[in-house]
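A single protein chain has been omitted; all remaining protein chains appear in their positions.
Here is chain A:
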């Protein structure tokens, strides 16, 4: 793994340019990564436009663009701006948060499978939501708040339980898996004590769905991303150093535990908010960073490419689920779940062929 990464980094050197200014400032620029980010953004936006045009009342892409720019007719304006745009925006933001959160977790745990849904954050948020659905028959807002509280509490518990003179990646992963197993059992119990209508609602929520999301969900997500994304990117340097191991990065001047705590809080907040908004959409957080890394062929956490990849993935998956099953039939989580399973299998086959596992 390690050697393989360094080989890849040597390969990618060719695409790295540095920008120098007369004042002595310089900026390292990975041309390939920039191109990937641009392409992924384009893909996400294209998928969004297509998704807005998809539904019981199809709208051609040109009309969608016209309406978004403010000169569509009244009917289209209502459908686009009030019904479909918020849903797509929630999809984009949730995907971006999950992609970034996943990249952070994978970098902190230093394991490509150490994503927040595997570590029990999704399960924790689900537990919070189920408590609201099953025990209190709560409204949508209460369910969202419950999920947020559940996700944050789980993240906090995992960090505390994994703490032992610092948090080591492996311990974090294993403690997360243990917590995840406990919470899964609690969720199963909550499902068995609910009546069948609540149970059906709970299962849809547990799969992850974008149905019926409106502007109310957009604003908190957007606000949080606006704060957290710059914060995370500002600390990305330290994270990159930490891939070399705690001791080396400490020697290079990174305050390892502080950066890790800060980034983990950010990752937990991103994941919990995204989960509260759309349910625990599986595998976006796991696959987005890995796919992004394969595209950029660059070592390191690849935070920005992962973010764009997450957004593109989720919106595309939502489009696929609406096209293949019809609107409102199967939630987007089913599609990402299937895609995630296929991706795991593909990973298995290719990694094995390449002799890496």
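In this text, contacts are C-beta pairs under 8 Å (C-beta built on N, C-alpha and C of every residue); 3 or more make two chains touch, one makes a residue touch a chain; residues count from 1.
In this text, contacts and distances are computed from a predicted model.
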item: The complex's invisible chain, by UniProt name, from "Membrane protein", "ATP-binding cassette domain-containing protein", "Gas vesicle protein" or "Iron ABC transporter permease"; value: "Iron ABC transporter permease"
item: Contacting the left-out chain in the complete assembly, out of A:140, A:204, A:231 or A:262; value: A:204
item: Contact residue for the chain not shown (choose from A:65, A:83, A:140 or A:161); value: A:161
item: Residue ranges of chain A at the interface with the undisplayed chain; value: 111, 113-114, 117-118, 161-162, 164, 168, 170-171, 173-175, 177-182, 184-186, 188-189, 191-193, 196, 199-200, 203-204, 206-207, 282-283, 286, 330-331, 333-334, 337-338, 340-341, 344-345, 347-348, 352, 357
